[in-house]
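Some notes on the structure that comes next.
Every protein chain except one is present and positioned as in the full complex.
And now, chain A:
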């Protein structure tokens, strides 16, 4: 009996089978991340329940049950007879109040001025924040030096009356500069080139001050808008931006003072910093609105907004000083020694070598301080100013829009605005942190 033998020789490779369904794609991902063990599954279920428990009512309130258009409270009230229905957000109310939330009670005819300030702010800030944009130096000068003055004139209307004492004071600065230069040349034995920085410093400051004063006091035909009618986001931004811009130089000075070798300077800086960091902002605001007028000579009165700004600036300068100090401490000692070996004095060393490096390092810290300050501006409503939250809070007294959900809607709107600003800034801070980190890898 012949034995039949069959051979099977595969001449082609078997096709590759796809990975089991349970390990790839969505299912695989879910198995791995959500249901890998019993405890993990329990956690997933709990998490989903919590998420549903929070998100579902929120969507119901903010979108499904929400009223988007309407002229007054009738639109947002539950229809007659149906108890409790239509208890969604009343967006029509936010729409009606939107100009107030953004500009406060700023005169309607003059709102274009605020808009220009907003636009300038955005136009200057965006290229400054983007590392790839050129002309950083010019941009910073425009943003930190020119923009505040232009914004001030646009928002207040300029035409500030300036006493002759101020002009004399400016002239005095220039005179002091010339005098010091003369003394240095005669007694200190320096030539003209040696005293040039002193001359430029003093006389330049005087000239810049004179230009600013001239611009601020000029009558540009803008009608005056007093700060009590400012409000809403305008006040929030003015306080936050002024606070941070003004506190930066003060904070740098304090940080340098805290690391100074001169004992009295160090002591004064430490006391200043620890004092402001140790007290709550609300007491600082009370101090600036109640106590500051007592400190001033008779007849000198400050605008309420200005008083608050002074308080906020001193307060945030202390925090800024600590941020900057962190940057100064991160600079290796060799940089200081190198600069000194090159024969640089203290200020050129700081200005040319240390501060450019240190400030670059602390950009994320500065942004974080700014976020904190931005959120803390809401506190001014306690001393009777109308920032965004204050404006929303005060709109609750208006009977035209009084509905059961008015408060919820107003707070939700405020929360969204603050979240968008703060979250955006914190993302930017993280982006800068990553970017700066690469430069310091060894």
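The criterion applied here is as follows: a residue touches a chain if its C-beta (ideal position, glycine included) is under 8 Å from a C-beta of that chain, and two chains touch if they have at least 3 such contacts; residues count from 1.
Just so we're on the same page, contacts and distances are computed from a predicted model.
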Looking at UniProt, which of "Nucleoside-diphosphate sugar epimerase", "Xanthine dehydrogenase family protein molybdopterin-binding subunit", "Cytochrome bc1 complex cytochrome c subunit" or "Putative glutamine ABC transporter permease protein GlnM" names the chain we cannot see? "Putative glutamine ABC transporter permease protein GlnM"
Touch assignment to the omitted chain, from A:167, A:286 or A:336, lands on A:286
Among A:5, A:109 or A:191, choose the residue that contacts the chain missing from this document, as touch is defined above. A:191
Of A:151, A:273, A:361 or A:381, the residue in touch with the unshown chain: A:381
Of A:34, A:62 or A:178, which sits in contact with the chain we cannot see? A:34
Contacts from chain A to the absent chain lie at residues 33-34, 36, 40, 43-44, 47-48, 50-51, 184, 187-189, 191, 261-265, 268, 275, 277-283, 286-287, 290-291, 293-298, 371, 375-376, 378-379, 381-382, 389, 393, 407-408, 411, 414-415, 418-419, 422-423, 426
